[in-house]
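So the structure is just underneath, and the comments pick up after that.
A single protein chain has been omitted; all remaining protein chains appear in their positions.
Our next item is subunit A:
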Amino acid sequence: MMGSRTMKATASMLAASALAAAGLLALALSPCPAWADAAANVTGAVPVMKDGAQVYQHVCQGCHMPDGKGAVGTATIPALAGNPKLASAGYPAQVIVHGYGGMPFFNGYLSDTQVADVVNYIRSHFGNNFTDKLTPDDVKPLRADAPVVEMP
């Protein structure tokens, strides 16, 4: 855990210097009062996520847990470890882009590459051994009717 956190800090610093001018604009638009006290907030810097492991760490494990085993509260957060629904790479990609029940949609946040990366990651970790790979091009068509955060 600690090693990966350090990695995050480094990635953020790289982003800060590499994106100079672009970073200024990103900052400018980052405070995000939206609906409510929820989104009526400010969203701080996002870690740069260079591969599937980093996407998993910075986005997915808040719910699916670092070991991919999910959790059971009053509802179940599905395990990714040993989940037969991962047999088809298109399924997790669809769920990530469109959301599923209480799970947020990541359309508008994760890029095609990041979706493909993390799908390939979860299908080849946590004891999963699927060898076929999803490509960013496979993700593109899922965008057509994907949900978009509500705007006025």
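Rule of thumb we're sticking to: a residue touches a chain if its C-beta (ideal position, glycine included) is under 8 Å from a C-beta of that chain, and two chains touch if they have at least 3 such contacts; residues count from 1.
We adopt the following convention: contacts and distances are computed from a predicted model.
*Asks:* What name does the UniProt record list for the absent chain among "Phosphate transport system permease protein", "Cation:proton antiporter", "Tryptophan 2-monooxygenase" or "ABC transporter substrate-binding protein"?
*Replies:* Result for the unshown chain: "Tryptophan 2-monooxygenase".
*Asks:* Which listed residue, A:66, A:82, A:127 or A:141, touches the chain dropped from view?
*Replies:* A:66
*Asks:* Using the document's contact rule, name the residues of subunit A that touch the chain not shown here.
*Replies:* Those residues of subunit A that touch the unshown chain are 1, 5, 8, 16, 19-20, 22-48, 57-63, 65-66, 71-77, 99-105, 108-111, 145, 147-152.
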